[in-house]
Structure formats: C-alpha cells, structure tokens
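For this view, one protein chain was removed and the others were kept in their places.
Each chain carries a letter (A, B and C) given by its place in the written order, and its residues are counted from 1.
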Amino acid sequence: MQRIGVFVCWCGSNIAATVDVEKVSQVLAQEPGVVFSTNYQYMCSQAGQEMIQESIHKYQLTGVVICSCSPRMHEATFRKTCEKAGLNAHMVEIANIREQCSWIHKDMATGTEKAVILGRAAIAKVHLNAPLTAGQSPVKKRALVIGGGIAGIQTALDIADAGFDVDIVEKQPTIGGKMTQIDKTFPTLDCAACILTPKMVDAAQHEKIHIYSYAEVEKVKGFVGNFQVTIKKKARYVDETKCTGCGLCTEKCPQKKVPNAFNLGLDNRRAIYIPFAQAVPKIATIDADYCTMLKSGKCGVCSKVCTAGAIDYKQTDTYIEEEYGAIVVATGFNPIKLDKYDEFAYSQSPDVVTSLEFERLMNAAGPTGGTLLRPSDGAHPHTIVFVQCVGSRCDDEKGKPYCSKICCMYTAKHAMLCREKYPDTDVYVFYIDVRTPGKNFDEFYRRAVEEYGVHYIKGMVGKVVPQDGKLKVQASDLLGGSQLHIEADMVVLAAAIEPDETARPLATMLTASMDTNDFFTEAHPKLRPVESPTAGIFLSGACQGPKDIPETVAQASAAAAKVIGLLCKDSLTCNPCTAQPDELMCNGCSSCEKVCPYGAITYADKEFRGPNRTTLLRRVAQVNPAVCQGCGACTVACPSGAMDLKGFSNQQIMAEVDAICR
Amino acid sequence: MSVTENFKPTIVAFCCNWCSYAGADLSGTNRLQYPANVKIIRIPCSCRLNPMFVLRAFQKGADGVILCGCHPGDCHYTTGNYYARRRMTLLFSLLDFMGIERGRTRVEWVSAAEGAKFAATMNEFTETIMKLGPNRRLEDLRCRKD
Amino acid sequence: MQKRLKEKALELLSNCTVTRVLGWKTGEFFYDLTPAVFETAEEVEKEFVYSGFSGANLSKYLIQESRKQGKVAVFLKPCDSYSFQQLLKEHRILRENVYVVGISCNGLLDMEKIRAQGCEGVTAVTEDGDTLTVDTLYGTTKLSRNDCLLERCAVCKSKKIVAFDELIGEQGEELESNRFDRVAELEAMTPEERFAFWREELSRCIRCNACRNVCPACSCEKCVFDNEKSGVRNKAIADSFEENLFHIIRAFHVAGRCTDCGECSRVCPQNIPLHLLNRKFIKDINEFYGVYQAGADMDTKSPLTDFTLDDCEPSIVHERGGVQG
Partner (left out) sequence: MMETIRRISGVNPRKCMKCGKCTASCPAYDEMEFHPHQFVDMVETGRIEELMQSKGIYTCLSCFACVERCPRSVEPAKLIEAVRLAVLRQQNENHLTANDIAEKLDPELPQQAITSAFRKYRK
C-alpha cells in the first residue's frame, strides 16, 4: 500500500473561488492510502513546495497527488520538488482542477464534486505508479552523411567545423552530386562549378572529414547516439593511396566507346575514367562493365602507363564498420525517366532533351565545349521550345503528383541564357503556371520575358513529331485562343524530379519513414523539418522534397545544427515512460513492430522453460528504451496485452476510469 | 428512449497529451464552459486508447465515451492517430452492430489551439447522451449506482 | 480421399520426410472427428480418418508441433491453409519444420443440419456425389449433400490452397461468396432489433472457451481473459455485460487476423453464430479500407497495423444508413 499525500492548491482565487478546497482536501483524506491531505494558497510557490517536501519526510510519503493547474503547467515543477525530497519523480500525479474544473464551472457544488472525482482518479493512478528512472545512453561523437552532393557537403562541413568527425559516403567516384552537372545557377547566373568545387576541396582537405567515395551503406544497426554502420567500398580497381589523378590512363585506355554518365550519355568516355577535371577525390576508376582486362583478361594498358603502379585488377569490394552518433540522409534526386511520354518524342529524336541534358550542352566542360549544338547533326538551333511540368503535377501513374518546384526557375534560366548567347534564336516556353516564390525569383522570370524576349505561352505542348530534321511541335496557346504549330530545332523537357532510387532501401535500413513518393518524412512538417521521426536520423536536401540550391544549403546547415546539438551531449537521457513487453506473454507476432513509428521494437529468440523440464525457443519483442518515445501504439496492437506502457499502464488507466465512473 | 429525471450522465473523455489535453486546457483558460459530467483522462497519444478501456468505462457506469486526439497529420508521434482512427472506427461499428446506441461513442480531433471546439464538442456530446439517457445496453448491473 | 491421405501419411513417415503426421481420428462418435498426431504407421493404419466430418482446422496445432523435434506433416483444407499462412506471417509456426499437404475440399458436413432434417439416432453417413446416405437406428434416409454443409462451407469463400508443399486433388480458386448476406441483414435491422438479437444469442454463452481454444487467431501465449494484469480477467460470466465483453474483445483481438475459417461457430455447443461478429469486422474492413483477406499472402500489412492518410473517420458509423440508436 502506498502512503499518499494530497495537496490541494487554491491558486489564489483561481481554484478556490469555484472549488471548496477545504472540502476537497477533507474528502480526499478519506481515500484509501491517503495519509496526509492539505490545501494551500499557492502550492507552486517556494513555501508550497517546501510544505510538500516537509510532508514527504514527515509522513514518509511514497506517492504525491497535487490538485492544481494543468500538468502541462507545473508537472515538471512538482516532480522536481519531490525528487529533491527523495521521492521518485514519477510517483507524482497532478489532478487538473483549474483548467478542467474551476475555470469552466461556475457553481461551487459542481466544481467541488468534480474536483473530488479528479483527485480520486489521480490517487487511484498513484497507487499503481512505480518509480521510473530515465536511462542514459552514450553518444558516439561521430556523424555519418549519406550522399556527397551539395547537401551532404554542406552538412559535413558545418558539423566538422564544430569539431566533430564526419564521414561522407558517396556512391559515385566523386562527391559533388547533381550540382556538378549544372552549368549556371539561378537567380544570379553564377557558374555552379565556381561555387561548388571550392566546397568540395574544403571537404576533402578538412581534417575532421573523411570521404568514402564509390561506396554505399550496406547495413545499419543500433539507434540514436549509437549506430553501427557497415559501409561497402566498391572495387574501383585503382589503389586510392597510390593514384595521383594524373589522368594518363584515361587517355590511353583503348576502350573508347563507353557512354559518359557524367554527360548523361551525350558523349563517350574510356573504361578507366575520372568523371570530370575537378573531381574529388581525383582518383581514376575502372568501369568493370566495359574494361576488357577485367572481362577477358586481355589488355592491361592502364597498368602499363601508370607510373604510380596504382592499377589493381584484383581489387575486391571491401567492408568498413564504423560507429556513429547521428546519421544524415542526403541522397538527393534524379530527373524521372521520360520513356512513357511518347507524345514528346524523347526516345525518337536526339534533339528532344531533358533540362539536365541541356545543362550539359550549355556547359563549357560538356560534350559540345559550351556551344549549344543539336545532338543529332551538330547544327546551331534557331528555334527552341521548352516544355514545363513534364511528369510533374500528374495524377496518373506516368508522372508524379507533386510540383517539382525547381523547373520554373531553371527553365527561365535556360531560356535567358539561350537568348543571351544566341540572340538569333527564338525561344518558347510552354507553361501551366509559372511559380517563382523565392528571393529575386519573380524578378528573374520577368527579366526573361521583358529583357530577353522569351516567348512565354500559357498552354501545353500536345505532341512533338520529328520530321525532315525538324521537330514539329503542336501546342495550345490558351490565352491567345489558338493552336500553335511550331517548327523547332530543339525541344527541352523540364522533367519532374524524384528521390534517388537508393533512398527506399536506405529508409528500410534506417527504419526512417517515407511518403508515397519515396521522399523521407520529417518528424513534424512545420516544426521539425530536418529530422526524421526516427531519432538520430536527420534529413538534408532533396531527399525530403524537391528543393533548389539555396534551400538545400539552408536545410543542410539546419540538419548540421541539429546533429551538432546531439553530438555535444555525452549521453542522452531516455524517456522513462517507454513500452515494455512481458516476454512470458509475448507471441512474437510482429504486430507491435509494424505500428512503431520509431523502429524501437526488435525481436529475439529466447529460451523459455516448457513443461516437463523442456526448453522452448520463442520469438519475443524487445523494446529499445533509447528509441521508444512512449506513444503506446504497440500496446493496443498487441493482441495478448504483453506490451504495456510505463507511466500509462493498462492498469493505471483502468484505475482512473474506475475512479471517474465510480 | 426515455429521459430519466435528474439524469446525470458520466462521460469519459480520453485526451491525447499533446493536442487535445492542451485544447481542453485552453478552453479552461478562455473560461469556455462545458458540463461537469465530462471527466478527462490524459493518455500520451490517441493510439494508446485500448478498446478495453472504452468497454471498461461503460462497465463501470459511463454513459458516453469520447476520444480526442491530434488532427490526422499532426500527431506528435506522426502516425498514432491514424491507427486510433482505424481501431475506433471498427470498434464503434461493431458496437453499433450489436445494437449499442451509436451516439454513445465518438472521436473528435481537437488541436491545442481549438479550445472553443473542445468546449463545443463536449456540450454537444453531453446533450446527445442526455437524449439517449442512461447506458442500459452495455452496463454491468453490479456497477449500477441507483 | 481418405485412402489417398492415408497412403500419403504412410509414405511421408516411411521415407522419413517427417516424424509425425497431424490428421484426424474418430472421437466419441463417428461424426466428432478430433485432431490427432500420428507417430507410427500402425497408428495411421488403425486410427487415421478423413471424412465429411474432418472439419477441424489443424493449423493452430502447428504452433506447438512445429517447435518440437523433427518435422511434422499436416493436411490442410483450403480454408485451413489461410489460417496456416496467417500464422506463418505472425511468426508463430516454424515453416521449415512443417510439411504441408494441401487437400482439395468440396465442403464439410454439419451433423446438426442432418439431424434437423429428421434423422435421429444416426449410425453412419456415407457420401456418394451429391447424395448422403444416412443410416439411423430407425432406417436409412437419403439427403442432398448441399443441404447438410457447415455454414462456412455453404458460403465458401475460396477453394484455393494458399500454402502447401504438395497437393492432393485439384487446386481451386477464390469464389464469389455471399457470406456477408447475414451480416447485411442484421445491419438492416433497427438497433433495438440488433440488440435483442445479440442478447438472445449471447445470453446462451456458457463461457466454455471452445471458440477461443479452437480459433487459430486466438493463440496468445496467455489470453487477456486469463491474465490478472489485463484488467479484464474473467473465468465465468456473471452478467450480460461480461457476455458482451468477452465476445467483443475476442472479435477485436482477431480483427484483421481472422481468416473467417468459421471454427468458432462450428464448435460452439450453444450454436451461437459467433462468426457473424468476425465477419462484421471483415465486411467493415473491406468496405472502409479495401478488400483484405487475412492469410491470403505473406506480405500485405494487416489493416489494423496499417493506415492511409485519407481513411474514413469514425463518424462514418454515425453517418451511414440505418436507424439511429
């Protein structure tokens, strides 16, 4: 039996005006287990708190009920008070007789009666309370950033600058991501490489940053503060410690017909390659799908020309295990495939290109050396048609239901650059809506129209037909009320963007949740936009939703700030009100695991004593208290009732129900 | 259904800690009145509400049970109220199927800012229960008060 | 059929594929076949029975049997195979220790229905196509087989065997079933009528726990009704509330997991149509969240551990048709 003390607060006249506090304390004194009951003007005052502490000592209280304002107001205060007097903080319950009683009722008798019932419910609960201690779990002071694009680089730099070790895992041979392929950036039109490559170098040279390029995350175990990650370093057949990046091998390799992924297949590269001149790390990689030495054992030219002796045809995938306190996902995006959009003739004519391909065609380091030429015949295009929203805002299975956000701005940029470099070109942009929220964004778009004379036409392109070396474009001009037939030299499609295909399997590994479009979900759409609901997993960049560069960098730094906040701590205080399975009753059916939003539940095979001295191996649920946030979803999903929630147990809640309905 | 004279219904309101309990607090702060018949039990999340608690309340003499949680999409634990929504839909449907008055059970989403909605909901719900009269179909005779 | 099953059982035992066979043997009467484990060929020869009364769903016994030493063979009818797969999905059965022989099924017989057609003192029932020859103490009667099927077989939902290592007989298909008709009839009643209906039915409950003990979904290590900590522990029924409580909680605990195998109603000694409660859940789930058949596959999430952002609100119960209570 608990020894319970009841403390009824007047809250000045806030409670005392409509609740007969004296009567409440007298009636509650009669409840079983109550050894002391009193009332006071302001329980939360210094004097009130001291009164509670003295009573705890004097009456050897094991539980305390405070009838006062909302627990959201002073629960923490009173818990601390009692803790100082040696009572466990979770042996305190609050009966809310202000917000939910005195303030809503005018009649003294009604208020008093209800206050007594609320007090009884709290007493009934305290009877079943048990001391709870918050666990501590240590924090490994190292962060992992998955993805080495601008988002990953920025996050890593910020975390490293705060003095913590950071590893970047990038699946490509170089960091830099999509931004390396972009020519100019809106709305300032400065060159992407000029602002990105210094950051890549910073990351490479930072003593706190380690880059695993050409590597992937293979396995993730553990939880916030204590993740164990296996990283797979794919065989690049070049010894990273020896390669100087001189590039001789990439010039001598006889296998010349490899589609150059960096230029989106618009030209060819060799089987051994460095993606581009400013690659970080600048190390050659052999493409095993094309290398004749690896395929048939005949060749070995690169090995002969390499003065550093870095070529190693026998290299295999290697695995690294590392521990991290926090993981940042920065897996980025890709344009969608357009093969389902026959009407735009993307698969039929090389002169129909995506916007990202167009970036390469405009780029000085691209396949055309920066001169805009048609891929089909290398001629200079005179009429260019841009089509927006290709695959965005679609409700069919061909496209994506969301707005890809960045297309309006980069299309304006492309149109503007075309007109600037080649004033003799006619540029048409077909749009559904032009969306330019962002600093200096609308001004930018208006400049394209007003200063550069880009023809913006409200309407969509219905079809593109390649004919006699031209592209016949049939489109509608909704505002002008006509159907247009344009003979274009090039058509540029603003393809929707989607999360990288590695994101979904990664989310499964991290038990981080995703929406139906495979974007990572944030812990709260408004208030916690850079965290995943899974503790210790943070989101940076377009893996969370379509974003332009300024937004990506902002989110990257925000994620870094959250990571730094976590890594600064030596240990994490866990939520003591966690779910707890009774292994003897657990069926191991996985119902609880399926509803847990945090991935806090795992299963273990344990031996139990069976009848007649036998042992039975049973699958039982295990809750990781460092990860469990105490929502209780699992407790109801559990058919046998094996799962209970500390602090809000089945019995406690039923006791409250009983007290209220009594 | 006859309305008993001097019928004082007992109504149990399960409120999630993050939105609806705060919403109830707000209606208090704004001095918005609702009947004293409504007694609130704080649970961490609407998904903590076990159907057994609902039945227990009716057993012990409740005349109506209402669950309040964060609006779908706003759950503090991101997904709890979605599970609660399915569970309660099915439970209420079964109770209805067994002939228990539909009006005795209800789910309402109340945010921390919706003090007025909380009070209005409780007034409305109490009125419904007053019309329905005492719970007779799902009561435990041993727990009857009168 | 019995001959083929026996041969299969003997073959599996003799070639050491399995050490035990889970099947049926005669109980107190020839029509109350009971599940049994056979360990030797002699036992099989002597006791193994398969007939129109082999209604018992053997899948539940595998929870225990698959954890014992050696492999066990089991005969599963189509509806049993759903229960089996649902239990696999819940990690309750160790698949590698079970050899499943799927058997096609043309519906099983209900002794009550035979009796209801005026056959008292039945001594034997023989099947011949669609005709049943019923021998009684007072003579022989011929009945139409279709008139004597178990309720669940009369409204069979599927002849498909969803999990098996080998098949005896033909693989069947999912069927169009009118199994929800009775639920819909009840839904169309007024709440007062429904209340009266269920009072009439549930007041007969003697809490023998047969429904719970036979149900493959009701296979908790410890049932909440036996658990003093659950707050609902209850061994015997004291009043109408507890009658309702037991059956509501039971139906809710198996919601989304019940494959509608109909065993609860088959074994109820008081003939309470308990399957209607489970079917009501299944019907609601199908209508609210899309058609779902528990046990039909290994991957689909159970509707109660899943959600969509635009699920219907609980108020749908208040808003839909029918008289307000």
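One rule holds for everything that comes next: a residue touches a chain if its C-beta (ideal position, glycine included) is under 8 Å from a C-beta of that chain, and two chains touch if they have at least 3 such contacts.
The model shown is predicted, which means the values in this text are computed figures rather than measured ones.
Of the chains displayed, those contacted by the omitted chain across the entire assembly are A.
Screening A:Arg393, A:Arg619 or A:Arg662 against the full complex identifies A:Arg393 as the residue touching the chain left out. The omitted chain makes contact with just one of the residues A:Val461, A:Val491, A:Ala507 or A:Cys634: A:Val461. Only one of A:Ala475, A:Ala512, A:Leu566 or A:Val623 touches the absent chain when the whole complex is considered: A:Ala475. One chain is missing from the display, and on chain A it is touched by residues 343, 389, 393-396, 398-399, 432-433, 458-463, 474-476, 478, 483.
The rule is simple: only the chains that are shown with their structure count from here on.
Of the two chain pairs examined here, A-C and B-C, the one linked by more C-beta pairs in contact is B-C.
Relative to the centroid of all protein Cα atoms, the closest per-chain Cα centroid is that of A. Centre-to-centre spacing of chain A and chain C amounts to 45 Å, using the average Cα coordinate of each chain.
Contact of a single residue of chain C with at least two other chains is seen at positions 224, 230-231, 304-306. The set of chain A residues that touch two or more partner chains comprises 595, 637, 650, 654. Residues 67, 90-92, 219-224, 227, 229-231, 253-254, 257, 301-302, 304-306 of chain C are the ones that touch chain A when the two sit in their complex. By the touch criterion given at the top, residues 10, 12, 21-22, 24-29, 31-34, 36, 39-45, 47-53, 56-57, 60-62, 73, 76-80, 83, 87, 119, 143 of chain B touch chain A in their complex. The touching residues of chain A, when paired with chain B in their complex, are 70-72, 96, 98-101, 103-106, 110-111, 113-114, 117-118, 121, 513, 521, 523-525, 533, 577, 595, 597, 629-633, 635-637, 645, 648, 650, 653-654, 656-658, 660-662.
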